[in-house]
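Below is one structure, written out as structure tokens; comments come after it.
Shown here: the complex without one of its protein chains, the others still in place.
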Amino acid sequence: MAGALRVRASKHLLLWSSLGTLALLGWAAYAENRLQEWRVAQRAYRQALPEDRRAEFAVQLRQVVVPALDVADRCVSCHVGMAAGESGLPGDPLFAAHPDVAHDPGSFGCTVCHGGQGRATSRADAHGDVSHWPGPMIPAADAFAGCGSCHTHLEVPRQDLLERGHALFERHDCLACHRVEERGGTQRPGDAGGMEGPDLSRAGAAGPLPDWHASHLRRLEQELETAAGGPWQSSFAPLPPEERALVDIYLRSRVGAPGLVESKALFHSLGCRGCHPVNGVGGDDGPDLTRMGQRDPGQLDFTGVEGKHTLDGWLREHFRAPGRVVPGSQMPDLALSEEEIDRLTFYMLSLRRTEVPEAFWPADRIRAERFGQREFATDGATLYGTFCAACHGPVGEGMRYPGMPAFPAIAQPAFLAVAGDEFLRQTIAHGRPGRRMPAWADREGGLRPEEIDAVIAHLREMSGVPPPPPDPRPRRWVQADPAAGAPLFAAHCSGCHGPAGGGGEGPALANRALQAAATDTYFYETIRRGRHGTAMPGFSSPSPSRGTLAPDEIESIVAFIRLWEDTP
Amino acid sequence: MSVHTGREPGPRPSRLDPPTLPRRDFLGLAAVGSAAAALFFALLGMLRLPKAAVLPSPSRKFRVALPESLADGEAFIPPGRSVALFRHRGQVRAISTVCTHLGCIVKPDAGGFHCPCHGSRFDRAGEVQKGPAPAALPWLEVRDAGGGVYVVDAGKTVPPAPLEQA
Partner (left out) sequence: MSSSRPLVAAASTTALGRFLENLRRLPERFTASVSRGGAPTTDRTRSGFIFGNVFLHLHPVRVHRWSLRWSTTWGLGIASFSAFAVTLITGVLLMFYYKPYPDVAYQSIKDIHFVVPTGRFIRNIHRWAGNVMVICVLAHMARTFFTASYRPPREFNWVVGMGLLVITLGLAFTGYLLPWDQLAFWAITIGANIAQSPREVTDALGVTAWFDPGGLQKLLLLGSEEVGAEALIRFYLLHVMILPLALAALLAVHFWRVRKDGGLTRPEDADLRVGPGEGITPVFTDEPHKTYHLAAVVPGRSPAVGRGPERTLPSMPHLLYAELAVFMLTIFVCLALAITLDAPLKELANPAVPENPAKAPWYFLGLQELVSFSAFMGGIGIPAIVVLGLALIPYLDRERAGTGEWFGGPGGGRLVAFSAAFGLGAVLAVEAVAIGLGWIREWWPEAPQLLITVLNPGTLLTLLYALFSVAMVRRHDSTRAGALALFTCFLCGFIVLTVIGSYFRGPNWDFYWSPAMWPGH
């Protein structure tokens, strides 16, 4: 019965395949209906609810949908306490209500601020800690970096004023009554309820600051009349106007993003924009940082990075030693403290610039993108800190980074005494082609004329050297014979400036921008006086190793140097 | 015509005079039965798919700023929403403008609301006056968010609040 045997085998195959299929289907149904993480979480939430509310709580997918932002965030399927119509359970971080923030998560969604994968419904996928998801969540410690998604042009004040304002705020004991970013504030005694003074965490975002000083004074007088003493007498005293202005700067920066303004102010004091453009403003020597906070960790090279392969880990390691993380990096090792590294990492994470409809743009972004307002303060100190400090040093003392040519000390009195404002203006405006000094006026995202003037004023202020007296002579007044200057240049100058003026230890003299900016007086005086603190000696004073140069010799050298302007 | 009996006697069996099969084929029944069960179970799973677990509709709660010039009792319809807002004796009230008949959008007029689709009319309190609409227009929850901004929750109804002519 070969046929019967064969049909028996077929029946067995059919039976076991079908039973296997049935088992797989059963397992799939079980996994889908019982094992999904959000179901487990919601069952736990329901269990934690008070008895009378359990019945009305349904285990179901929940989401926040904001069509205008293209948001469909299922985060609230596990973080049920933040879902519409639900209330948080205190004590459990998973089920807690959302902390009070400037924006209602129900109208903006979750991922706009926090990153991650909103459409996902399992923990690893949603938090973005999976391959093939380019935007994992911003770490909780840096959560306020998410503000940068929309607040791309958050205005920052000058860093040292901000710090002084903050210090004054603390020193004058404002925290006795007011609460700022989870610190300070006093409950009213008795059953009056509420805080003694309003929470100032978002004082800067709530519109123009009221005239708080005058109203505090009035209140103080009233309190002194009615009650004897109280917190008003012990905590408040009139402030001098300049201190009031500093406290105002601090208060205006309280916009509900703790730490972000401070981090951004730090960035704008270290001269980072001298090389890196952000939002189209800054040098072009380094990578554009506009969307640094959105870099896909999957596309980063982690060979030089220890620890977890996250964007913040990469950034931190990169700030510690740029060359180790990015081989061949032109970025100098800035010798930052760990706290500064934390802050800069925080600011980098905030550089997100998500595409959102213009209706969602905050006011400072519109002011910056549509009306060209700067997102940083435009006083000379901040501008210097923003664009110049990384290379020329925080106080213009010049920098020497390993493996890079020295950057000139531009606040040096010897230099500023011979360099007129017009020379400085020309130099800043047109840079030094061939060297790392960019032409700041010639490019989009550079400095504006009044900003260049502010930087020059700041240089003068730092060094205390006034501009040299106006030079009555024309720019090119030297009439000497360049042929006489050639051997002198070869003997005295070519060692540092190169035989053809191409530069070496000293700057290149055969540089078109330098030649265009410098007057003959500038060259003459620089050769005569030299530069203190650099290898450039003053040739009018004798030294053990060489003699002095006579004025006509210096003039002939200037004439020789000028050949490079005439025949570049 | 019933089917029964085995082969009839004859010299030469042929296809036209076939033998009966053994009737009790447990293995065959089990195999076919489990295959049918598996396919049926799969069908049940597949039938679940078309019913969406989440809907792409946005939150029904929204913020709205009323124009300063809005007179008492005058309807304001925020763009893109099917809700009419009124100022009424210093308060703000919101009523749904979705007809309770078949979901057309009703239009406010002097006497209340009228529906262009099937001619339903509602008075200023939302009650049906004529036409096929089976129920009154629902009043919605409004919360004052301060600064002239109000939060309307179109998902929450409140008891009707008649708007008398002031």
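The first chain written gets the first letter, and so on, giving A and B; residue counts start at 1 in each chain.
The definition used in the following text is that contacts are C-beta pairs under 8 Å (C-beta built on N, C-alpha and C of every residue); 3 or more make two chains touch, one makes a residue touch a chain.
Quick caveat, the model's predicted, so the values are computed rather than measured.
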{"item": "Absent-chain contact - pick from A:Ala28, A:Ile366 or A:Ala483", "value": "A:Ala28"}
{"item": "Per the touch definition above, residue among A:Arg119, A:Arg324, A:Arg512 or A:Arg531 touching the missing chain", "value": "A:Arg119"}
{"item": "Positions on subunit B contacted by the hidden chain, ascending", "value": "1, 3, 12-16, 18-21, 23, 28, 31-32, 35, 38, 42, 45-46, 48-54"}
{"item": "Contact footprint on subunit A, counting only the chain that is left out", "value": "1-3, 6-7, 9-11, 13-14, 17-18, 20-21, 24-25, 27-28, 32, 61, 63, 72, 74, 117, 119-122, 125, 132-134, 296, 298-299, 301"}
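One rule holds in what follows: only the chains that are shown with their structure count from here on.
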{"item": "Contacting residues of subunit A [partner subunit B, same complex]", "value": "8, 11-12, 14-15, 17-19, 21-22, 25-26, 28-29, 60-67, 72, 74, 84, 106-107"}
{"item": "Parts of subunit B lying in touch with subunit A, wherever the complex brings them together", "value": "27-28, 30-32, 34-35, 37-38, 41-42, 45, 53-54, 56-59, 61-63"}
